[in-house]
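In what follows, a structure is listed as structure tokens, so that the remarks can point back to it.
Of the protein chains in this complex, all but one are displayed in their positions.
And now, chain A:
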Amino acid sequence: MKPNLSFAVILLFCSNLILGSASSPRGFLGIPPQDLEYFKSDVIKCRDGSNKFTKAQLNDDFCDCADGTDEPGTSACPVGKFYCQNAGHVPLLIFSSRVNDGICDCCDGSDEYDSGVNCPNTCWEAGKVAREKLKKKIATYQEGVSKRKQEIEQAKLAITKDEAELSKLKKEEEILKEIVEQLRDRKEQIEKAEEKERLEKEKEEKKKKESEEKINEEQKQSTEGPVNDHHETIGELDEHSHEQKIAESKDEPAVADTDDIAEHAADDHGTAKVEADISHDTEGSASPEHEGEQDKDVNTEGLSKEELGRLVASRWTGENTEQQPKEVSEENEEKHEENPKVDDNSHDEEYSGYSSGMDEENHKYDEDEMEEGDMDDEIDQNDHVDSGTYDAPYSEDHDDFSDTISNSPSWLDKIQRTARNILQAVNVFRSPVDTSDAERVRKEYDESNAKLSKLRSRISSLTQKLKHDFGPDKEFYSFYDCCFEYKENKYTYKVCPFKQASQMEGHSTTRLGNWDKFEDSYKVMLFSNGDRCWNGPDRSLKVRLRCGLKNELADVDEPSRCEYVAVLSTPALCHEEKLKELQHKLDLLNSEQPRQHEEL
């Protein structure tokens, strides 16, 4: 082909096309060094095998291979990549669509060789910045990696400890269970005996009464009633003790001393119950409210102009219409949405913990640490208190319980000893029953039973904890008892790994999600099934993890409505392999340095 020079000059302006002589003037432009070999032959195949082309067709600004093989240095093929060397910085592969499009993409400007745009070479400057940044990152990683190692060590120790504790607790549970059962048997025997005595006493008294009154009277069967009562009472008691409920105190003759506490306990129960009722109520009221809203959709007759305006606007915005401008109405919306949450929470806890009622109670008490602590004190210190009448709080509090645990030999021994003594000392069949003996048995039973419950609760929470996936190196173990907070404007975000995440504004809390799992090979923590959004999905939160020296939450965002994202820096993500990678990258960058320097 004969080049038509004047024609070509004209074409330069528009098409960036140079009608080349036999070999293309662009030569091997845009080809990564490691691929150069591929283009050395005279006839070259398209990589996808769809076609072949001559050397002259390489980079001739006309796409012959749909996969772009023949045009690495031009924009002619849509799927090609252009290689810029970027000496002084890192080499880059850019989309062919960027070649000669008038925008500088490569720091060495090599992508705009024919667009009339002058791209200055900024690689040295950019490279310097990149190197600095990289160095900083490496420094972070270096420290992070050792922190991570420490954490892993600690986690391993802690897990071993947890596991040891667990197996110990389980053994103790066995022993204690036995004691409790024995004590219970004895207690029941005593109670039976007591009851018998009582009935006899009653009988006698009755007889006495009857004889004191006129013998003419006929009422001979009057004993039948009380006998029935008697049966019932026993049945009740059996049931109660079996369920390990503590309401017995009410059925038993109350000892004056214990009155306060019994009441207290009852009160506590009452409160808990009331709370539950409230949550129920709010749930109940939430739906009518919602219905009300829909009703209003239909029935706009009675509304003021302003109310109507807000109502209609709310269809698009999904905001509550009752309140003043947007901010407030959002707040309100959240309050509104909070209602079901109360309910949800209790559900969740039911699921997350043991499903037994006992466990649920634990959690409730757990929330009330202060009170619980007080009571523990009372129980531990004031021996005169008949704690048997009291529903001993099952503490989940770590410290509190580990104290008990650490003293456990003496603690368990003591119980064992005491129980043995009592069991030996107290003869049930002695009649009449010795009141103080009976009390001793009862007290010992209640105390031991309380300990057992506490023990079980601890076992369950430990089991629960150890079930979690703490990462391949257990590097996330320390997250278990942590919550991370981040404040942004009026909101505070609280992320508790393995538990839940929430958004707080003043006193209102919105659940962003419950712990779901790690994703993306432990680079993302996912919390899902949070509070429902109006006209939208359940809230969810994805926490992206990145290497950092401290556990630090940042950048909470809501890219789609009710789908939150956040970033958490943590040493747990400072992987050694990545550090090596970064160091290698820096080495590469540095190796470019001197040459570039000379050029400058």
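Some notes on this structure:
Convention: a contact is a pair of C-beta atoms (placed from the backbone, for glycine too) under 8 Å apart; a residue touches a chain by one contact, two chains touch by 3 or more; residues count from 1.
Operating definition for what follows: contacts and distances are computed from a predicted model.
The subunit not displayed here is recorded in UniProt as "Probable glucan 1,3-alpha-glucosidase", chosen from "COP9 signalosome complex subunit 8", "Probable glucan 1,3-alpha-glucosidase", "Ras-related protein Rab-43" or "Transcription initiation factor TFIID subunit 10". Of the listed positions A:L29, A:I44, A:C63 or A:C119, the one in contact with the omitted chain in the full complex is A:C63. Interface note: of A:I175, A:V312 or A:L588, the residue touching the hidden chain in the full complex is A:V312. In the full complex, chain A contacts the hidden chain through residues 4, 7, 10-11, 13-17, 19, 48, 50-51, 60-64, 66-68, 75-79, 95-98, 101-103, 291, 294-295, 297-303, 305-313, 315-318, 325, 533-537, 559-561, 563.
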